[in-house]
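Here the complex is missing a single protein chain, while all its other protein chains stay put.
Here the chain labels run A, B and C in written order, and each chain numbers its own residues starting at 1.
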Amino acid sequence: SGQSGGQNGTVTFALPPNATPNWILPLGIPGHLASYNSSIYQLLFVPLVAYNGSSGTVAFDEKASSARKPEFSADGKTVTVTLKDNLTWADGSKLTTRDVEFWYNLVKYNKTKWGGYAKGRMPDNMVEFKTIDEKTFQFILDKPYNPEWFTAVQLTNVRPMPQKVFDKTSADGAIGDHDRTEAGAQQVFDFLVAQAKDLPTYQTNPLWKAGNGPFAVEEFTTGGQVTLVKNPKYTGDDASKVNKVVFKPFTSADAEFNVLQTGGVDYGYLASANLNQRSALESKGYQIQPWKGWAITYIPYNFNNPQAGPIFKQLYVRQAIQHAVDQDSIVKNIWRDMAVAGYGPVPQDPASPLLSDTQKTNPYPFDIAKAKTLLESHGWTTGADGVAACGDPSRCGEGIPAGAQLKFTLLAESGSKETDNMMAELKSSLSKIGVALELKQAPLNTVLGNSKACQSTAPECSWHMSFFGTQGSWYFNAYPSGERIFGTGATSNLGSYSDPKADELIGASTSTADHDSIKAYGDYLTKELPVIWLPNPVYQVSAVKKNVNIGNQDPLAAMQPQRWTVS
Amino acid sequence: MARFLFWRVVQAVAVIFVVTVVVFFLLHQIPGGPSRGILGIQATEDQIQAFDREQGFDQPLPIQYLHYLGRLLQGDLGESFQLNQSVGELITDRLPKTLILTVLSTLVALLLAIPLGVWQAVKRNRPTDYLLSALTLLIYSTPVFLVGFIFIIVFAINAAWFPVQAPQADTIGGIFADSQALVLPVLTGAGVVLAVFARYLRSSVVDNLDEDYVRTARAKGASEKRIIARHVFKNSLTSLVAMLGYYLPVLFSGALVTEKLFNYPGMGLLFWNAAQTSDFPILLGVVLVLSVATVTGSLLADVAQALIDPRTRRVKT
Amino acid sequence: MLYYEHLSITFGDVKAANKVSFTVNPGEVVAVVGESGSGKTVTAMSAMGLLPKRAKVTGKIMLGGRDVRHLDTKELRELRGNEIAMVFQEPMTALNPVHTVGWQLIEAIELHQDIPDAKKRAAELLTLVGLDRPEQRLKQYPHELSGGMRQRVMIAMAIACDPKVIIADEPTTALDVTVQAEILDLLRELRNRLGTAIVLITHSMGVVADLADRVVVMYRGEVVEQGGVEDVLLRPSHDYTNRLLKAVPRLGSGSRTAEEVTEPVLRIKNLVVSFGGQRAVDDVSFEIGKGEVLGLVGESGSGKTTAGRCAVGLQKPTEGAVELFGQDIARLSTRKMRPIAARIGMIFQDPASSLDPRMTVAECVAEPMVLHKAKNHKERVAELLDAVELGSSTKDRYPHELSGGQRQRVSIARALALDPDLLIADEPTSALDVSVQASILELFLDLQRRLKFSCLFISHDLAVVDMLANRVAVMHRGKIVEQGSRADVFGNPQEDYTRRLLAAAPVPDPVEQRERRVSRG
Partner (left out) sequence: MTGPTMRRLKVFRRNKLAVVGISILGLLIAFCFLGPLVYHTEQTLTSLENSKLGPGVNGHPLGTDDLGYDLLGRLMLGGQTSLVIGLAAGVLATMIGTLWGTIAGYAGGWVDAVMMRIVDAGIAIPALFLLVVAAAIATPSVSMLILVIGLVSWLVPARLMRAESIALRSRAYVESMRVMGGGSVRAIGKHIIPNAIGTVIVNVTFQIADAVLLVAYVSFLGLGIPPPAANWGGTLSDGLTYAHDGAWWLILPPGLLIVLTVCAFNFIGDGLRDAFDVKFEAR
C-alpha cells in the first residue's frame, strides 16, 4: 500500500515516541515545551522573528516571520521592529503592534509562569515597550547586547497574538485592554492557559482558530494525532504548497519502522541501527535524509563532587580522558555516520562562521598512548585491578589524596542501542588508560533529575558524570552562545563548571556584535574541556517519500511544512 | 455470605489503600525527583522551584500523601505532569483499548487452550500429549517480544496478510471495524497465556477424570464426549476462571509489549512512558486502577469459588 | 438375568477376582460379602464394563443373554443405566458438584428415554425414593443435601430407566442406622414392585440379613460359599464364613458394669459448640471416672466427634467448661497444657490420615516421646509395637505400606506411648471390616484391663459399644438424651430416640431381623 506518498497533497509525518503534541497556546508554560508543540503552534500563529537553518547556515527567515529584520540602534540598546504589512488574523483584521504589546504585557506580568523565562533575560532585559505606530514598535533594553544574539536568542521568543480575540478573562467575557494592568494581564494569562489545558477542545475552541499562520487545525486528538490543513485565509507570502499535514504519533521507534517498511508514512524516521535497510527502503520509494541538529553533545563532569571533583578539576585528567575517546570509530561503527564528531561548544555541522579554528582541528585526537603518558607523568600508576591510582599527591594535583583512584560512575540515558553501545565503548577505551567507569542506566528524566548542579556538601552531589544526549545534549537557539551551560552558576551548567575567563568570554559573546567574540569563547572551551566532548548525533535519520520534497531539514528542529511540495 | 462479602470488601479496600501507600512512598524514593526531568534540561531554577511548589514536593512526604489521598477520595486522580490531561481522562481514554486487546487475547487463548488442554488430558502420557506439551512449552518459553516481532516480520511486512499496526481508531466501534488489524496483536497477546492455560487445564481435567462422579456418569451410559463436555469441563473451567483473576498483572505486562510493537497506545504504554518521564500522577493512577482490577478479580474469584464450587469447602486431598 | 461364569480379573500381578461364578435372577437380592479387598467391587463393576483399562478380564459376564465383554462402546452405553445401573459406595463424591440434582437426574433419563417431560419424571423419581418437596430438590446442588439424601438421589438415578439389574455397592456404610433402615426399605420396595434384580455389596451382616435372598461370600478373589440367606448366615459351611460371622459383634453380648464416678478424669459441663449459628453440641455434660470406659453413641452428625475434640482442646467451646484431671483447660496456657497433654492419648476417626505419610511407623510412634523428651525411645517403641502385635519388621515401613488394620494399631500404639491416663478413641474401627475390627477390639479390651486407663469411646455401632463400655451416653442432634450404665441404657432404654436407635440396628440373623422389621412397622 501507499507506494506513492502525499496523495491529494497530504503528507503524513511520523512523530517520535513519547512526544505527542499537547499544547497550542503560543505562550509556552514549563513542562509543555516539547519541540513539536512549538513546531505546530508556530504554523498557526506566525512568530515575530523566525530563524531557520534549512538554507545551509542558520539565518533569519523573513518569510516565516511576522516582522522585517529588527534594527538596533548604534548603542545597541534600542531595537526597532517593523511588522509586515500583509498578515491578517482569521477575522480579517490586520496584525498590529497592539498584538505584540499584548504578548509583551502578558509575559511581563506573568514572567515566572512563562516557560521561556530566565532571570535577567526577557522580559527583565526589556525596560520598555514603545509603540511607534500601527506597524512599528521599539524595545528599550537595559544594556547593550550583541544584535545577532539578541535577535536570534531573545526576539525569537516573541509571539504576536490576536489581542482582539484573546484579550478577555473568561470564555464569554468582553474583549478589552485587560492586559494593560497587572491584575488584568494575570487574569487573561490564566484564562488562556486554562483554555490550553483543555486538550479535548482544541479542535473546536474558537481561540485556536483565530491565527494568522499558513495552516489551521483540522484535528487534534487527545491521543496526539494532529492534522493541519492549508489555511485558506492566509494572506502572507509563505502560503502552504501542501493541502494537509498529518502528524501521526507512534508508541515506539520499532512500531514506526514497521509502518515505514510498509509505506504507511510519507515522512518518517529510522534508528541508525536500521540503516542497512537503506536500499530496501529506497526501493520502496523512500529517500534517506539525515536531519542534522544545531546542538552539541557531551558528558558533564561534576566538579563539585567531593571525591571526583578535585580530580576533574585537573585539566590534564580531562585531556587524558578526551584523548581516550575514539570519536571517529564511534561515529562510523555505532552511529553509522549519523553523527558528527564534536570537539567544542559550538555546533560543527552545519558549518557556520562562528566556529573557531581550534575546534575545527580538534586539539585532543584519539591517542591512548598520549593519554596514558599524561596520567603517568602526573603521578598516577595503574594497579593490579587495572585502575590508575594517585601515587604522588604532589604531582596529581590539589585535593587529590594518595591512593585516590580514577574510578567514576557514569549515569547514562537508557532506551537507545546507540547510547548503550557508545557508553560500552567509552568504558572499554577508558579502561585502557586506567580509568574505570561504572555504568548506570536510567530513563532520560531520571538522569536529568539526578544530575543537578549542586553544592559539594549536598547529598544529591554524589553523581560523577552523566549522559543525556541520545538526541544531542543541548539544542541551541539560533545563536550558539554558552551562558546557560558553561556560565558560572547557570542552572543548566549541571557540572558546576566555573572558570572566570570562560565567564568573561561568554559575556563578550552575548554583548558584542562581531563573530570574534564567540570564536574566542569556542577556542577557549575547546581547549579547557568543561565536559567530555562526544559526537553529536543527528536530530533524526529521516525517510521521506521520493515524491515529497521537503527541502533541507532545519537544524533548529523546527519544520516549515508550508514549503514542502508533493509531486 | 453477606458478612463474608462485607469483610472481604473491607479487606479489599484495605489492600488498595496499602497499595497506594507503598506505591506513593516508593515513587518518592527515586532520587533526583521528577521536576528536572519533566521540565527538561533547559528549565531554569525558578521554574523548577515553582513546579516543586505547585506539586507540593516541598512538603513532607506524609502530608503530600494525605493531599493525594484527599483528592483521590473525591475521585480526582490528579493531572499528568507532562501530557496536559488529567489522569482520569487519560485512563478512560486508554483503558478500553487495553481491555479490548487483553479480553480478546484471553478469549483467543482460552479458545485455543481449552481444546488443547482437554485433548492432552484425554491422551495423557501418550505421544500426542508429549508433542502438544512440547509445543505449548515452546510458545510459553519464547519471550513475547520475540513472538510479536516474528509475527510482524513474517505476516505483516513480508507476506502483507495483516496490517503492521493495531487499529488506529479512537473509538471502540472503529477499533472493531478494523478487525484485520486486530489479528496479530491479539495473537501475540494470546501467546503469553495460552500455554499457561493449556497446561493448567490439562492437569485440572486429568484430576477431574479421576473423580468418582465421572464413573457415575459413565454408569449412566453417557459417552466420553459428553462426559468431557458436560461434566468434567465445567468443573475444570470454574477453577480456570478463578485463576484468571490473578492473571491480570501478567496480561498487563504482556500488553505493554504488544502496545509498543503494534503502535497501540493503551494502559501498558501509558504506564511505561510515565515511568520513563517520572510522571508520578499517571504512575499512581495506573497502578491504582490495576490494583483495583486485580483485587476485584481475586475477590470475584473467591466469591465465585465459594458460591458456585462447593469443592473448595471440602478439604482437598 | 445376570450371571458370571469363571470370571477372573487381574491388575498386573494382583488377582482381584479368580474364577468367580454366580447368578442373579430377576426380582432377587443377592448379597456379596467378604473381607476388604476380596474383589467384590471389581466383580460388580465388570458387569458394567467400567473397569479401568489396566484390568485384564477373562470368563463370561452374561447380561440378558449377551456377554458384556464382547459389546462395543456404543452397545455398552446403551446398556449402562438402561438395563443395569449402579449405586456407588461414596455418595459424597459420586455426584457432580457443579450440576444440580435435577440436571443429573434428567441426564440419566434422557440418555436412554425420549420422554417429553423429563423433569416431571425426575420429580416422580425423587418422590419414589422418599424425598420430600421434589420440585425444590431438583434445583439443589449435591452439597446442599445430607449424606442420606445424596444416597437416595443416587438410587433415583439408578432406577431412572427401570433397569433390570441394580448393583448397590455398600449403599449404607456412610449412614447411620435410622437412615440405613429407610434405604433398605426403599430397595426392598423396588424389588417387590418392579421385579428388579439387586446385587448388594456390604460389610454389614445385619443388612444382609435384612434384605438378601441369597448370599455370595468372597475371600481373596474367590467365591468360597453361596446359598440362601438363612443357609449361609445360620448354617455356614465354609471356614471363612464361619470366622466372618463370629467376628460380628452382637448387641446384648456386653458384660461390663458401671460404678459411681468418684474421681473424674474428664469432666464436661454444659458444653456448647456452634458452627456459624448451628449448635453442633448443645449443652452437653458428662464425666469419666478413673479406669472407666464411657461409650458415646448416636447418629452421624450428632456431635460426638466435636465433643471429643473439645475434651482435648482441639476445639474451643462456645460455652461451658472442660476439666481435665481437675483443671479447667480454657484457663491454661500452652506451656501449662503440655504436661496434661502428656497424660492424654487420642485415636482419630480415620486411621489413614492420622499418620504422617512421610514418617515411618517407628517415627510416628516415637513422636509423643520426642515431644515430651522422654528417654529410651527405641526400646519403648519396640515394646509398644509388640503390645499391639505389630512385628518389628513394620518398624521402618511407611503408613501407606500397611493395611488399614495395621495402621489402626499404629495409632493405638502411639496413643498409648506415654502411658496415658485418658484415651479418646473416635470410631477407631469404622474404617475396618468386621474381621479386622474384631481383633482390634480384642486388643483394646486386653490393654484397657491391663493399663487401667480411662476412655471416651465414640462410635455409632451400638454392638461395639455394648462390648466395651462401662457406661453409655446417647447423643441426638447435639444433645445427650440419655446417659447411664451400659446395662440400663441398652437393656431398658428410657428415651424414645434410644429405643428407635436400638430398633433400627439390624441383627445378622435373617429370621430375627424379619421379626424386628415387622414389629417396627
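Basically, contacts are C-beta pairs under 8 Å (C-beta built on N, C-alpha and C of every residue); 3 or more make two chains touch, one makes a residue touch a chain.
All values reported here derive from a predicted model rather than from experimental measurement.
Enquirer: Under the definition given at the start, what are the shown partners of the omitted chain?
Expert: Hidden chain, whole complex, touched shown chains: A, B, C.
Enquirer: I'm checking contacts with the chain that's been left out. Which of A:Thr262, A:Ser414, A:Ser511 or A:Thr565 qualifies?
Expert: A:Ser414
Enquirer: Looking beyond the chains shown, say which of A:Ile330, A:Val346, A:Leu529 or A:Ala543 touches the absent one.
Expert: Of these options, the touching residue for the absent chain is A:Ile330.
Enquirer: With the missing chain put back, one of A:Ala271, A:Ala341 or A:Leu525 would touch it. Which one?
Expert: Final answer for the missing-chain contact: A:Ala271.
Enquirer: Among C:Ala342, C:Cys455 or C:Val489, exactly one should touch the missing chain; which is it?
Expert: The single option touching the absent chain is C:Ala342.
Enquirer: In the full complex, which bits of chain A touch the chain not displayed? Write them out.
Expert: Missing-chain contacts on chain A: residues 257, 261, 271, 273-274, 276-277, 280, 326, 329-330, 332-334, 412, 414-415, 417, 420-421, 423-425, 427-429, 431-432, 438-443, 446.
Enquirer: Tell me where the left-out chain touches chain C, residue by residue.
Expert: Considering the whole complex, chain C reaches the absent chain at 312-314, 334, 337-338, 340-342, 344, 346, 348-350, 353-358, 364, 367-368, 371-372, 398, 400-401, 411, 414, 418.
Enquirer: Under the stated touch rule, tell me which residues of chain B contact the chain that is not displayed.
Expert: Given the touch definition above, chain B has residues 11-12, 14-16, 18-19, 22-23, 26-27, 29-31, 125, 130, 133-134, 137-138, 140-146, 149, 153, 203, 210, 246, 249, 252-253, 256-257, 271-272, 275, 278, 283, 287, 290-291, 294-295, 298, 315-317 touching the missing chain.
Criterion: only the chains that are shown with their structure count from here on.
Enquirer: Would you kindly tell me how far, in whole Å, the mean C-alpha position of chain C lies from that of chain A?
Expert: 87
Enquirer: From the C-alpha centre of chain B to that of chain C, how far is it in Å?
Expert: The answer is 49 Å.
Enquirer: Taking the mean of the C-alpha atoms as each chain's centre, how many Å separate chain A from chain B?
Expert: About 39 Å separates the centre of chain A from that of chain B.
Enquirer: Please set out, as single numbers or ranges, the residues of chain C touching at least two other chains.
Expert: If we look for residues of chain C contacting two or more partner chains, we find none.
Enquirer: Would you pick out the residues of chain B that each touch at least 2 other chains?
Expert: none
Enquirer: In the complex, go through chain B and note every residue touching chain A.
Expert: Checking each residue of chain B against chain A gives 30-48, 50-51, 81-85, 89-90, 93, 152, 156-157, 160, 163-165, 170, 259-265, 269, 273, 275-278.
Enquirer: Which stretch or stretches of chain A touch chain B in the complex?
Expert: Where chain A meets chain B, its residues are 17-18, 20, 22-23, 30-33, 112-113, 115, 117-119, 196-197, 199-200, 221-224, 249-252, 254-256, 258-259, 261-262, 264, 415, 443-452, 460, 468, 473-474, 484, 491-492, 494.
Enquirer: Considering only the defined contacts, which chain C positions touch chain B in the complex?
Expert: So the residues of chain C touching chain B come out as 48, 50, 73, 76-82, 85-86, 88, 90, 93-99, 107-108, 111-112, 141-143, 154, 157.
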